[in-house]
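Heads up, the thing below is written out as structure tokens.
One chain of protein is taken out of this complex; the other chains stay put.
Right after this comes chain A.
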Amino acid sequence: MSRRVDLLIVGAGPAGMSAAVVAKRHGLDVLVVDEQPSPGGQIWRNIETVAATARADLLGKAYAEGAAVVRQFRASGVDYEPGTQVWYVEAGARAFLRRGGSASSVAADRVLLATGAQERPVPFPGWTLPGVMTVGAAQIVLKSSGQVPDKPVWIAGSGPLPLLYAVQLLQAGGQIAGFLDTTPPGRAVAAMVALPAALFGAPGDLLKGLGWIIRLRRQVPCVRHVAEIEAIGEHGLESIRYVTTDGRAATVPADLLLVHEGLVPTIHPTLALGCRHVWNSEQDSFAPELDGWGETSERHVFVAGDGAGIGGARAACLRGELAALRITASTGRLSEVAAEAFAKPIRSRLADALSPRAFLDRYYRPRPAVFVPPDHTIACRCEEVRVATIREQVSASRPGPNQVKAFTRAGMGPCQGRQCGYTVAHVLAAAEGRAVPDLGLYRVRPPLKPVTLGELAALDMMDSVP
């Protein structure tokens, strides 16, 4: 069945929900679609169920804060379709959706992509073995399923999330075998210039983080300055070998290893739509080029939330509200002057919410091996293409990611380069003496998510009915 709405929002996390509430309040006909079974995004995942249970206490205050936003979203009366994947968005704009095995399409005058972030891929030898997962994945399992590792777990990485998860895990009665801190030496110095802004704008966030670090160092064996990691095992993880920057090496038995090296914006939908992207050197990632409201280079296509650049939940909500104001004004239901007046206080709160960012980005900037891993590392998980194979493509013709994809199949599997795109770009850049932003990323073609022939056929029949 084909429908028409004023605004299609993809993603029911902080940005999508906040935007929906504002747009609906100003009279827009809004449809929100989301892959997950319930609203909240990854940060507030399963909050409606968990809020009333003991699990909410161990997940902490920032998680509990989501309950109010979700309640507001539910009360707003927007159309909300959970469990729905968007497999194609066409400028103009029509989106093709699939829910529970059936495909449909919706025409929308305006689209807001609030698709958030993914964890930065962390390739290292053995990272495809069962028993290696991301920290974010383990946290999702805690939120949505109330489960924790059944044996002492190894955590390796850098950034606020591993610290937060480690503390939540201890709180839940889980055990940590060791914490391999991969933050390179000297980061405190590099980040120092950004400290005053962080302390001034969001002192609570920094204190909270410091509390996590102190607690972990007291309760968990911590190894600092880990530079290299290898996961070893036949059919699953059996041991981990790590080396620190000053050359200390150890091999330890392991059942489960959780890794994390920060987040990167989800850019597949905006790449597929042909939006212009820019390189964010502070966050070592691409993001869509946006104006002050979140509009992309394509008219009427907006981005809000971590998809615009990593900023956290509070910033995501505010960016969602800004985008919704601009979208509403562009339909004529709100004057430009009124939109600007509503936006002013939101912009100043956004500046506060983003104030710790520069400090965090510099402090937790990933170590070099995250970008260019050793030769025998699998770069493309789907097609099992190794870093050495990518490097072998480098020749006088200086190929870019798309040629390498054609020659090696890297990026051709079902994840469509979501895990190997940056690795291929970095390996090529290093070997060719070029910069990653000049190489760019894989071209993205629909479908954004695999669809079956049966689903496509059903869609074709529906669309021939006017």
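Here is the rule we use: a residue touches a chain if its C-beta (ideal position, glycine included) is under 8 Å from a C-beta of that chain, and two chains touch if they have at least 3 such contacts; residues count from 1.
One rule holds in what follows: contacts and distances are computed from a predicted model.
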item	value
Candidate names "2Fe-2S iron-sulfur cluster binding domain-containing protein", "ABC transporter", "Xanthine dehydrogenase family protein subunit M" or "Ferredoxin"; UniProt protein name, chain not shown	"2Fe-2S iron-sulfur cluster binding domain-containing protein"
Given A:G60, A:G131, A:P221 or A:P437, the one touching the chain that is not displayed	A:G131
Sites on chain A contacted by the missing partner chain, in the whole complex	35-38, 42, 46, 49, 53-55, 83, 85, 101, 118-119, 128-134, 136-138, 140-141, 144-150, 172-173, 235-236, 255-256, 381-384, 413-415, 418-419, 449-450, 452-454
